[in-house]
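Single-structure report; data block below.
Only one protein chain is missing from this complex, and each of the others stays in its spot.
Right after this comes chain A.
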């Protein structure tokens, strides 16, 4: 081995602590990159392969009822390749020992479970025979959550009649990757199942011989989806079509897309933070190393080493550190990616999960990490090249200090000599001090901006479940009913209040923009249902015209005061124009509201009850749920409490894991930054600190100089970090928002506090490790060595 390389190895070994601290930050950059991009690609590939293999359709539409022959007509639409009709029927289940409402959506399938589109993949048992009454395949998540296996029987209330169903198989399908019951916000596999039943059997059970109520179709390559949807709506209008939609609006697909979008945001925001920090760390550490090795560099040059050879020597130093970081990051990223992917399989139901990180992801991660290290090394390498042998051989002059601005403040504040030492040292190396402040601030910002997601989610829950909803139960009806339903519900013992709400499907248009929505309404004297905007104000329903959520208004490019075209997809299906009176800033979904009179004018029917909101005596909950299960008109019951609990559970599962990762990441940055700054300060000041010891200062007093300086820099970093976190958090929250959710940016003081505490603790522990060196400082040795 060449002597110069030996020097490299020894130098690396000598500053191994610092090298490891930097490698940790590089490792975090690599790990987040590998993890998020790896999971992103894996999830996307899994989805694409699943869609491909199981023929996931491109366009979908529901309808009240249409003859099966309509499918042939639809296939003649230009651009439609293949269409397939099915029956989709909601039903409630009666599982012994379970009081809460358990719902299912039953899909019709051909003989043995075969279909052309949205194909079922069986994981156990067999498909249902087409005309065998009661034979069903149930989805895997529901089976697991409730302990069902082939051969088990389940009692169901389908279309008003009680039936005993037999599980013959377990499977899953691409149109239910993310399965949420109507009116719910998140999946709950124990309370909502996806069933598949033979076509003839379901026709018989729902009284729809040779009829369908749902159609899916694939499109030709290059066909216009918007045009197909337009023509489809026209064809299906007489059959009660509820508005066709593409994959973008398909509930399951939209959630998967949303998740992918969020992963993509993570890939582009988090790793760069680490890369920036590692660049700066390499910059200060190599800069310091080179300045202590001026004499050696001069000597090497005097011996005839070229600038290039010496520059390469120091570049290799940076590369060696980043190589270590890359190895750490690869391993950690692959491991965390597996964990993340496992989390996804809990909420996203795939028959297989294709977790594979392609070599190109590893390679790109390594290139980025090495690139940032080289960039950081550039500053030091430039000084190496600039040194002439003569200058390099002359010992450096004592560093020149000045009294600066802080000084004058200090003088007034009565600084001790030690105070002066601290402040002047910071002022003497402003770039390095700045990098320390910036690095710690970034770490705080990163932690804060990820922690605030919890606040945002809580705020969203708070707004949705506590401020806007006052009901205990929401009772969905099989079809829109009238006052009598309300009376029946009100007469159940324990029911304290009943109110009607309704949601009518419509398509809103503004120019070429169009959105399929449900126009929601409640009785005029409602006490259980209110619209609360993001700032917590209650916004009353306008007496005439629509109120749109901010997201919907933006999608339609409509402002309050504009008129919007309404195609009703229910009732008498009228088409009209109506003013948008107000918009409301909300977190969940794109929604439209009208008061009951306005909605009735739009639907022109006489059935104002779509679902009922109930306030109940908690003691009577079980009896009420039993009673509701017996009512044929009831499609399902949603409990506010249960939804909330499920949401909380999901947050605990998901977010806590993520937050654990981010605490680790933020600590990695703090350790990397504080350890390196402290070590550099220590090595620069070792002689001074030893001198103070000689003069009779105690270890603690001398340690204070080191700790005081770090503490001052970290203290400066706290406000900077809060500002950084505020900005980063705000833009992350915005980037994470989609059609489905608008994540509020609503950080609490606790989040500021928690992030600050984590950073301070990490900084304090790291600084203490370095401060221990002060205690071990060998006065005699340090004083003997010339700088």
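Odds and ends about this structure:
To be clear about the criterion, a residue touches a chain if its C-beta (ideal position, glycine included) is under 8 Å from a C-beta of that chain, and two chains touch if they have at least 3 such contacts; residues count from 1.
Basically, contacts and distances are computed from a predicted model.
Missing chain, UniProt name from the options "Protein-export membrane protein SecF", "ABC transmembrane type-1 domain-containing protein", "Putative ABC transport system ATP-binding protein" or "Probable septum site-determining protein MinC": "Putative ABC transport system ATP-binding protein".
Only one residue in the set A:148, A:697, A:726 or A:754 touches the chain that does not appear here, and it is A:697. Remark: the omitted chain is touched by one listed residue; of A:55, A:424 or A:621 this is A:424. Chain A meets the missing chain through residues 397-402, 416-417, 420-421, 424-425, 428, 687-688, 691-699, 779-780, 783-784, 786.
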